[in-house]
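With one protein chain withheld, the remaining protein chains of the complex are depicted in position.
For reference, chains read A and B in written order, and residue numbers begin at 1 within each chain.
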Amino acid sequence: MKKTVAILLVLALVCTGIFAQGSSESSSTVKIGALIRNLNEQFVKDYADNLRKLAADQGVELNLQDAQGDVARQLDQLNTLITQGYKYFVIIPQDTSATEQMAQQIKAAGGGAAFSNIQPSVDALKVGKNFYLASSPELVAGQYQAQIVDEYFTKYPEKAPGKVLNILYLEGQLGHPAQISREAGFIDTLKSLGYTVNFIAKDTADWSPDKAQEKMDTWLAAHQGKFNLVVAQNDGMALGAVESLITNGLVDNDPSDGTILSYPVIGIDATADALNSMDQNKLYATVLQDSVGQSSTAFELAYAMATKGTATGMTAWGIAPAKTVISEAPANDPAVIGQCYLVPFKPVTKENYKELM
Amino acid sequence: MEIKNVLKGSKKVASQYTTWVTFVGLLLLLSILTKGTALRWNSIRNLLIAESVRSFAALGVGMIIITKGIDLSIGYVVCLTASVAASFAQNPDYSSAIYAGHTFPLIIPILAAVAAGGLFGLFNGYLVAYGKLPPFIATLGSMSIAKGLQLIYTKAAVVGSLNQNFKNISQGSVGPIPNLIIYVVIAALVVYVLLKHTRQGTHFYAIGGNAQAARVSGINVERDLMMVYFYAGLLYGTAGTLLASRLGLANSLTANGMELDAIAAVTVGGVSQNGGVGSVGGMMVGVFTMGLINYGMSFLGVDSYYQQLVKGFIIIIAVYFDMKKYARRA
Partner (left out) sequence: MDTTFALEMESITKVFPGVKALDEVTLRVRPGTVHALMGENGAGKSTLMKCLFGIYQEDSGIIKLHGHEHRFKDSHDALKQGVSMIHQELSNVPERSVAQNLFLGREPLKKTGLIDHKRMNDDTRTLLKDLEIDVKPEQRIGSLSISMQQTCEIAKAVSYNASVVVMDEPTSSLTDNEVQHLFRIIRQLREQNVAVIYISHKMEEIFSIADEVSVMRDGQMIGTYDVKDITNEKLISLMVGRDAKLRFPEFKSTAGETVLKVEHLTSSNNRSFKDVSFEVHKGEILGIGGLVGAQRTELMEAIFGVRGTASGKIFIEGDEIINITPRRAIEHGLGMITEDRRGSGIFPLMNISSNTSIASLREYLNKLHLLKHKQLKDESIRYNEALRTKTPTMETLIQNLSGGNQQKVIISRWLMTLPDILIMDEPTRGIDVGAKFEIYQIMGQLVEQGKAIIMVSSEMPELIGMSHRVMVLCEGRCTGILDKEECTQENIMRLATKFM
């Protein structure tokens, strides 16, 4: 019996050999590989959808791979695409620390890449001129959240006596670069604006609305009356918090301050659901993480590399390469600042949300 | 008549060697669909590398399942050991290194990770063998403990900026053969000898097949059970080291869900959840079958949502045929 198995195996290998002979690469069309960290997230999905649309418009052969949240899988997918002859990539990395290795592999294949959403390391951009950042610095999102908070409490100082903020804070997945930077930007900005920042409760809800709602239910039972602000690191969790406030009866039904809830809730991403919630005077405000802007910039860079060999110095989606360094890596290093395309975040409040709907 | 016999024969082969037939079938299918491009040496090498770390997990949990146990803690234990290994291999000048300013010899991260894995194995083994906890529950608990320890140890931050020597453990190669593949071959050989040629290995099968009969036959069931979890722990520790070295980092998401991948792989490889059945060959074929599915579908550009679907069906079908093979003849 073992022999039979062996024979089958050999047969299979022979077939493989025969087929392998007949194959050749088609190089007539422009091929771009897209490595996307996790399609289960709304922002990432919007980003991917826009990529697909752009590729279809330009007649580009786009191979889009979903890493499903796994660094190892993303590296494997990169290997697979390189073997298939893909050289130019649009990447939402799963993790900053793996970006240098990815860049080196792409360079070895003679190609280049544009990174979005999760920041590549400085070293990744230093691998070569054809590696670009096409993203919005996460710090900025936190900073915008802080500004929105400042505007609110400047208007209603009685809600935060002595500029003391007692916050319920919902974090994304722990260790996620966005989780770390958004939090840092938020706290630093508030402090520089003269606020005392107390976290009444702060924990991860893994970016997920239902986990956020659960967490909030517990917190409301434990800390009722002890807080004056709810902040979440993305809209999904912010909407979970909104639901929790409503079911726990923390509603003043007075939309004059921009929300019918007793406390303002602020998110990030400006998803469609979040904008709807704002329209119903529930969610107070959010920050636009521009999926279309980021993906279009990244795509234009990759397309330029694939057609012209490089994208150095060009303007992509109307954005010119940055000239001055900011405090967040990798755009904090003058050596690679010319490779950074900073897509702006945008605070979304009562004044402007309708433009996005 | 001849043809009939051949058909009959091949039917028998199909039911006897479900695992192999599935694997070869997939291989053929993929080479046809991609006109052979998917199976060049480069691609095969990619596939082997991609599955290397999972192989260690699969060998470990494969042995455990042979004793009729299960291990749900794999993913987080590998995550923890990867973090431990990475923490001793960070560049000393990296400001957010866990032991910033210290340089350790290369052996330290390896030993520390393997020891951490081994300790977790002993813990699981003790709970199952002497604490008489159902393996599902015991390892469910230790899964959460491992996750907690990892978050505490790393303060939920990424353990990155690893030194090149450490990265070379996984990223290097001997001639055209990547190191990782060599490690897998060695591990598979060691487990093969353990299972096939030692008394203890035979005892694992006996315990899984009928624990009470094993006890009556003079087998120290508790000690052997404890050891099987310990060996698995050592393999997870090795897996963690290699994974950190390969990725150049470890974070709280590293290896998440690996337990299910490993369990699915060995199950497809013919290791019976009812205990007492399974071989190293089967486990490895199982791992590479699952790898082939992943790899093939991403090569063909199949949407990741459908990949999950196809994987699920293949697991169910493979196990269905395998169960039939061992059904008691009435």
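One rule holds for everything that comes next: contacts are C-beta pairs under 8 Å (C-beta built on N, C-alpha and C of every residue); 3 or more make two chains touch, one makes a residue touch a chain.
It should be emphasised that the depicted structure is a prediction, and the values quoted were computed from it without experimental measurement.
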Chains on display which the left-out chain touches in the complete complex: B
Of B:24, B:277, B:297 or B:318, the residue in touch with the unshown chain: B:277
Absent-chain contact - pick from B:209, B:281 or B:301: B:209
Contact residue for the chain not shown (choose from B:100, B:137, B:177 or B:193): B:193
Positions on subunit B contacted by the hidden chain, ascending: 193, 197-199, 202-203, 205-206, 209-210, 212-220, 272, 274, 276-277, 326, 328-330
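The working rule: only the chains that are shown with their structure count from here on.
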Distance between chain centroids, defined by C-alpha means - subunit A, subunit B (Å): 31
Parts of subunit B lying in touch with subunit A, wherever the complex brings them together: 9-10, 13, 16-17, 20-21, 24, 27-28, 31-32, 34-37, 39-40, 42-43, 46, 49-50, 53, 151, 154, 156-158, 160-161, 171, 243, 246-249, 251-257, 294-295, 298-299, 301, 303-305
Subunit A residues within the subunit B interface of the complex: 1, 4-5, 8-9, 11-12, 15-23, 39, 63-66, 68-73, 75-77, 79-80, 83-84, 94-98, 100-101, 121, 173-175, 177, 180
